[in-house]
Structures are given as C-alpha cells and as structure tokens.
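Data block below; observations after.
Every protein chain of the complex appears in place save one, which is left out.
This part shows subunit A:
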Amino acid sequence: MTQKVIEMKQIVKDFSGFKANNGINLDLQKGEILALLGENGAGKSTLMSILSGLLEPTSGEIFVKGKKVNITGPQVAKKLGIGMVHQHFMLAESFTVLENIILGYETTKGIAIDFKKARQQVLALANNYGLSIDPDQKVSEITVAQQQRVEILKVLYRGADILIFDEPTAVLTPQEITEFIKIIRGLANEGKSIILITHKLEEIRAVADRVTIIRAGKSVGSFEVGKVSDDKMAELMVGRKIEMKLTKPAAQLGRPILTVKDLQVKRKNGSLAVNNLSFTIHAGEILGIAGIDGNGQDELVEALTGLRKINGGKAVIKKLVINSMSTREITQFGVAHIPADRQKYGLILPLSLADNIALQEYYQRPFSKLGIINFKQIYNHAKKLMKKFDIRAASANLPAGELSGGNQQKAIIARELDRDSDLIIAFQPTRGLDVGAIEYIHKQLLAQRAKGKAILLVSYELDEIMQLSDRILVLHNGQESGEVKPETTSETELGLLMTGIKKAGVKE
C-alpha cells in the first residue's frame, strides 16, 4: 500500500489579481519520483514556494503524510521534512564542504562546533546515498556536480525525506546527468520522495515515475511516465501542438563570413582563456560551439564582439580584420549579438521595451538627428517589430523588466536580427525559456541560416547544439578538443570531448 506523503488540493495563489496558481492538484507517493512539468510562468515555482513555506496559498489545502498542515514558513516546511535543492546553489564558496553542510545546524559541544561528530554524520549520510564527497575541500574548488551533491547532503542533513529539485540538470554535463539520475534513483529507493521540476522530457523519461503537468496556473494532468508520449506531454504543457523535431534542409554554403585564426584571448588574471583557436563559418552555416561552462566561451564571444581585447591571432569578418575595432564598429559592420545573459547583458530592464529594441540604432537616422532622439520613431519601430517577432507586451512603453523571459529574449532577437547582419553570434539563445519560446527562437535561427547568414551558436545545451548546428566545435580549456558533425556524433562522444578525456582529430 503506497502512502501519499504530500497531497495538495485546489491550491490558489493570488498576487493582487493575478492568479499564479489557480486550482492546482498534486500528490506525491512515498518513494516515488514525480516530475513537475510546465512552461516558465506556469506556476511551478510558486507551487513549490508554497510547499517549502516561502509563500502562503490564498486558498487550498495541503496534507503532509495524511495530516492537514499550514506551512507558514520555511522552518515549518523543514520540520515536516520538506527540503529544496535550488537551481542556483546557496553555498558559501570559501567554506569547506563539511562547513557548508552543517551551516546553521551545527552540532555543538559546549560553545564549540563538534566537527568530529558532524563529520561522522555527514559521511554516514554520504555513504548511505552514494554521494561521494570530500568534506574538507573548499566549495570554490569543487565542480558544479559536486556542489550539487553538497546541496543534496545539506537537505538530507536537515532531516528531509521529501526533496524538491528545481531544474537540477541545467548546469550539468551529459555524464554528470547520468550520475545525477543514479543518485536520485538511489534516494527514491531509500524511501525518499522526490519532486523534480524540469523542462526536459527526456529526463522525465529517464528518471520519473509519474509526471504532473501544469499550464497557466492549473494542473492539466498527471500520468504514469510509461503511459504518455512526449508529444502529448509537450502539447499539454504548451496548450498546442509542438514540432519536436525541426526540419533542417541541407546547408547552402556561401563565402566565408567569419574566419578566426590562432586566436588567443586572455582572462583578467593573464591566463589564456582562448588558446590558439581557429575556425571558419560560411554564409548559410551554423557552427555550434559545445563545451562546459567556463572553457573559454565567454571570452571567445567577447573577443569577437569587441568587448575584450584579442591578445593573439586574428579574427576576420568578410575580409576585414576586427582585432582592434570597437563593439559599435563591429556591430555596425554586420554582426548581430544575442548575449548569454539577457537581463544582464541584453537589456536595460528599467528602460522601456521600445528603448531596448532601439539600443543598437538609437543614434542613427531615422531614430535621431543631430543628437536629438525622435522617440516617436523608436516607438513605431518597436510596434512594428513586436508584431513581426511576436513580442507580447501590453505596450512598447512597458519597462523591459516587466516582460516574461521569452518575450525579453524575443525583444533581443528582434533587435539583433532585424538589422540584417551577415554574422549572428548567439550565446545561449534559449537559456531558461520554455518549449514554445525555444521552438520559436530555433526557427528564427534556421530562417536566418536559410537567408544565407553565418551563425555562431554557443550553447551549453547539447540538444540545441545537436539540432541546429551544421558542424560542432568542442571547446575544452580554451582549445579545440574536436570538431564533429551532429549526424555522426553522439552525446557521449561530445561529453568526452567536452571534458577533455578524448581528443578527436579534426575531421574533414
């Protein structure tokens, strides 16, 4: 007889008129892994915030292990055994693994922390659940996957038996994901109950027992994972049919647009972030750059867009060496740049949507003459692009920060693609977006490819790289560890190249 450890009934959360949750039902059985699937803004985070005591529901009932409860604060949730592993780890970097785990829950001996006892407890937990860690390493020195294990141990150490994971695999490599899946399977086998918030259908398939799908604040269905198709899940999540596979015609290669030769770019501390990198992108081609975060991607993109000094080698766009050109000169010459972090680098959130759309062109006619801006033109231009690129906002005068992530990204796409540049540099163009928005942006990029644009796609999402690229260049430690074709490679091979374990000869 399975026991329901959590039952949420008709949960409503009303933010002064906007119902983020509008009658959600969810139940979690003991020892199962339940995937919570939904678009951004569908209400997943709100629901989980309610469960972990950060928000209180406007109405609805919550039962934990059969008893009706009011989760009035995080402490209450903790007492009930509910623990959350956040997407952005909340660790003190300069503390050791052990210190981080016991932080706030130190076992003491007199007034001193009893590290000996704490270490025993933590190691016992780690052994029990197969979470290998070194308790004495500093968090700043361990990998992201290890940091995640520390987060999990932190939650377990606090006595949680209901664990919520918020998009846990977003930061992991394919090999690490496999490892992670093993870990949470193990947790479930030990009797822990798990809620997994995710966007990724394949992960749900790989690990979850059941899936609950929510859309626009309502639960639209719960299924056993074995009895529902991917198409059905995607359709329920978005509310319409989604093309899971993009149709990508064969590339029509034109002249070379971007040629990078022996490129060297230094980090602030003087070490080489990009080390003798060479590649060419032709018109009508998408070159994907795969790699684990921090292997030179940021520096490469910044160097190609004039944001960072090129320390050696050269970058040539259409026969023009851009080594010493400013960002503005480069973008004017024909480079569109979709930056990795839309809120930090792509948009000025307090400025209006219209101003943001004009951010690359405000100083040119017809948007300004003799240094005086014609805001009417900027507004009209924005209106036009909102229609063309399906940016949904109540008004072009709305601050960009009030738009949803998908619409913010569309605003950047509109601004960059409408300028008709020959080279498009897209860095993590779909980060954190939901299936519908991802589909839209992928289609836009393929349309640009069909128009004969050269596209440099840098992404940590292997799916994205595999689906869109004509060629894939793998970066490891700022060097090329291999160039592969999406048709002939596998995620395993890419993973090995990304971690530098395998080095492939440059094919073709």
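Throughout what follows, a residue touches a chain if its C-beta (ideal position, glycine included) is under 8 Å from a C-beta of that chain, and two chains touch if they have at least 3 such contacts; residues count from 1.
To be clear about the criterion, contacts and distances are computed from a predicted model.
The listed options are "Stage 0 sporulation protein A homolog", "Simple sugar transport system permease protein", "Succinate dehydrogenase, hydrophobic membrane anchor protein" or "Helix-turn-helix transcriptional regulator", and the UniProt record of the chain not shown names that protein "Simple sugar transport system permease protein". Across A:192, A:266 or A:337, the single residue that touches the chain missing here is A:337. Note on the undisplayed chain: of the listed residues A:103, A:216 or A:272, the one touching it is A:216. The chain not shown here is touched by just one of A:68, A:328 or A:387, and that residue is A:328. Checked against the full complex, the candidates A:55, A:133, A:257 or A:484 give a single residue touching the omitted chain, namely A:55. Residues of subunit A that touch the chain left out of the display are 13, 15-18, 20, 39-43, 45-46, 48-49, 54-55, 88, 216, 238-240, 305-307, 326-328, 330-332, 337, 339, 343-351, 355, 359-360, 362-363, 368, 371-373, 375, 390, 392-394, 398-399, 401-404, 406-407, 410, 434, 436-437, 440.
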